[in-house]
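Every protein chain but one is kept in place in this view of the complex.
Every chain is named by a letter (A, B and C) in the order it is written, and numbering of its residues begins at 1.
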Amino acid sequence: MLDLRELYQEVILDHGKSPRNFGQLEDKNTEAHGHNPLCGDTITIYLHITDEIIKDIRFEGKGCAISLASASMMTELLKGKTTKEASKLFGKFHALVAEDKEVNNFETDNEEFEKLHVLAGVKEYPMRVKCATLPWHTFKAAVENNNGKVSTE
Amino acid sequence: MLDLRELYQEVILDHGKSPRNFGQLEDKNTEAHGHNPLCGDTITIYLHITDEIIKDIRFEGKGCAISLASASMMTELLKGKTTKEASKLFGKFHALVAEDKEVNNFETDNEEFEKLHVLAGVKEYPMRVKCATLPWHTFKAAVENNNGKVSTE
Amino acid sequence: MNTVGSLNEENHEINLSCYIDSFPILKNPVRDKRLVYLDTAASAQKPDIVINTINDFYKTEYANIHRGVYWLSERATVKYEMARKKVAEFLDAASETEIVFTKSATESINLVASSWGGKNLSTNDEVIITELEHHANIVPWHILRESTGIVIKSVRLDDNGCIDLNHFYELLSEKTKLLSLTHASNALGIIPPIKEMISAAHSLGALVLIDGCQGAVHQPVSVQDMDADFYVFSGHKLYGPTGIGVLYAKSNILQDMPPYQGGGDMIVTVSTQESTYADPPLRFEAGTPNIVGAIGLSAAIDFVTNIGMHNISNYEDTLLKYGREKLGELNYIKFYGDASNKASIISFDIDGVHPHDVGTILDQDGISVRVGHHCAQPVMQHFGIAGTVRASFALYNTKEDIDLLINGVEKVRSIFT
Partner (left out) sequence: MNTVGSLNEENHEINLSCYIDSFPILKNPVRDKRLVYLDTAASAQKPDIVINTINDFYKTEYANIHRGVYWLSERATVKYEMARKKVAEFLDAASETEIVFTKSATESINLVASSWGGKNLSTNDEVIITELEHHANIVPWHILRESTGIVIKSVRLDDNGCIDLNHFYELLSEKTKLLSLTHASNALGIIPPIKEMISAAHSLGALVLIDGCQGAVHQPVSVQDMDADFYVFSGHKLYGPTGIGVLYAKSNILQDMPPYQGGGDMIVTVSTQESTYADPPLRFEAGTPNIVGAIGLSAAIDFVTNIGMHNISNYEDTLLKYGREKLGELNYIKFYGDASNKASIISFDIDGVHPHDVGTILDQDGISVRVGHHCAQPVMQHFGIAGTVRASFALYNTKEDIDLLINGVEKVRSIFT
């Protein structure tokens, strides 16, 4: 079991204080808004998708260190991926932080995804799992918005 | 503690099967109707009161052995009494069957009232106390009906 | 608790007597007599596992749920939500999000009447109930009628106390919006043909609520198989704690229902002027729920499913048959609701003796039966009586209990003749 304080230190140092890809996205063609009623945290994900490829991704919002770090790492991981790959990665991430079963297949993870392992400690905190997954759920909603209709912006 | 089976035998033999003063009262000048929602038992008390004296009292109704016996004994006891005396006797009876405190002043009871002691066993059965007191409450209501207004019958 | 009773070789009857020891209260004498508890239809006694679960939870794991990020609260939340999952499995619901915890079956029905009924029913819409219903499945519809003007129709019983199906079909029409029906009568034990009635109601577009208080405790239930739209039961009748009840409702129905009570935990956002509401089931669980009640109920479900609801059902049927036979040998006994397929309930009276006197005298010997109208006055009105004596049998009862009942009944009779 990860000591959460270690997790916090790494997260804070690496992403919480200076989140990557933070702020508006000028040429977004889809976006979605997420809200965590437990803590009142909010997040907006902006995407530019062309030919099912995530050309650009940025986020804005207020939140705890865990949700900010998760959002920051997610944007780094997903930029340049196809939406299909992204959806697979969401599945993996969900298993990592939210599912009961021991996840053994992480030896297959590439280095990129391994960075996200620092968030695995939240699994012990069901209430905080939402903090880590909120950016991902919001990302998914944004992709679906884009599928459903051409964004008017 | 009275064994209730003894109580039942005495009650049944003496009053339950052949209740005294059972039936309508031709020259009643007040009456009241009582109902025990627990068991659906009903009772009607008919009174003829002149100058605050209970000249006649009869009852009708359906009920368990305890309520029938209590009604029967009550009518025997109250006939000829003043309403004031009756109200005192109700107090005594209530103490006998319903109140928690040990009632010690019964050495002062006269023979007439002592007959009612067979009902003291219900004290242990809070749910059944109502069966024993229903006739008395109904009697009280009938007297109050009479006080409130002259009966039109 | 690994054995599931044992088979009596002679007549292949199941025997659950090994579970009697699980019920501490049965070891305590009452009025210096062994307790013969025959009032499970009113409320069941509790096995050790339920009592200990409550005890241990308060002693080692207690905290409020759903909002705390600390260890105890997280754990308590997981246990509460696991209880919901267990109830869903017990009822064979499609998802645990279809399970709402309430304080009792009574509240579950009131919730449906107020929330679903208040939204979907209006003047002259018809709700069909039956004369078999418990007051809990009658009075909420009377209350709803006051605000909506619905019409309540009631299916008659035949001389045996069974549903008069012809009358049901007469009453059923396109105006029928809901059939609200008991899974088994608490006053008589009678089990209506619920599958037939549910599909008849559905074919005319009505929804169906099943009051499972006496059904879920006696036999395996699959809400999906019976296709009930709503199903309710009370924890305390299933060997669980008091103050916890269940409402099952199909997802799509629950999703469209407005909140019943307002407060913490059922909201998304609140300002002093506006609230937005959470998804089911939380939308219907305002305030701090009976956390320990749900967890105790979960232990009770473990207890009965470990024995097997089929085995419980078989065993209770055996007791019912034996009791009916033995009582039937006494020629001064009159039965109400005599039928072959019943919950394990016998309703009767003794010729010439008021039921309350029967109850009081049996109690002298530690025999605990229920007497009166059993919160089912329409059944009593049907038979033109004030009440009955009711003996109900549970997994902890035995044939010896019934023999003692018979002795008691004979004594009562002898006092009164």
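Worth a mention:
Here, contacts are C-beta pairs under 8 Å (C-beta built on N, C-alpha and C of every residue); 3 or more make two chains touch, one makes a residue touch a chain.
Since the structure is predicted, the reported quantities are computational estimates derived from the model, not experimental observations.
Contact with the chain not shown here comes from a single listed residue; of C:Asn120, C:Ser368 or C:Asn407, that residue is C:Ser368. Within the set C:Lys85, C:His135 or C:His202, the residue that contacts the chain not displayed is C:His135. One chain of the complex is left out; on chain A, the residues touching it are 3-5, 8-9, 12, 38-41, 62-66, 125, 128, 131. The set of chain B residues touching the chain not shown comprises 35, 37-38, 124-128. Mapped onto chain C, the interface with the missing chain covers residues 24-25, 28, 30-31, 35, 37, 39, 42-43, 45-46, 50-51, 54-55, 58-64, 67-73, 103-107, 109-110, 113, 129, 131, 133-136, 138-143, 147, 152, 154, 234, 236, 241-244, 259, 261-267, 269-275, 286-293, 356, 359-360, 362-363, 366-372, 374-375, 377-378, 381.
Here, only the chains that are shown with their structure count from here on.
Taken as a graph of touching chains, this assembly forms an open line, each chain in contact only with its neighbours along the path.
Look at the CA centroids: the one farthest from the centroid of chain B belongs to A. Our note on geometry: chain A versus chain B, Cα centroid distance of 80 Å, whole angstroms. In chain A, no position touches at least two other chains. Contact with two or more other chains is made by no residue of chain C.
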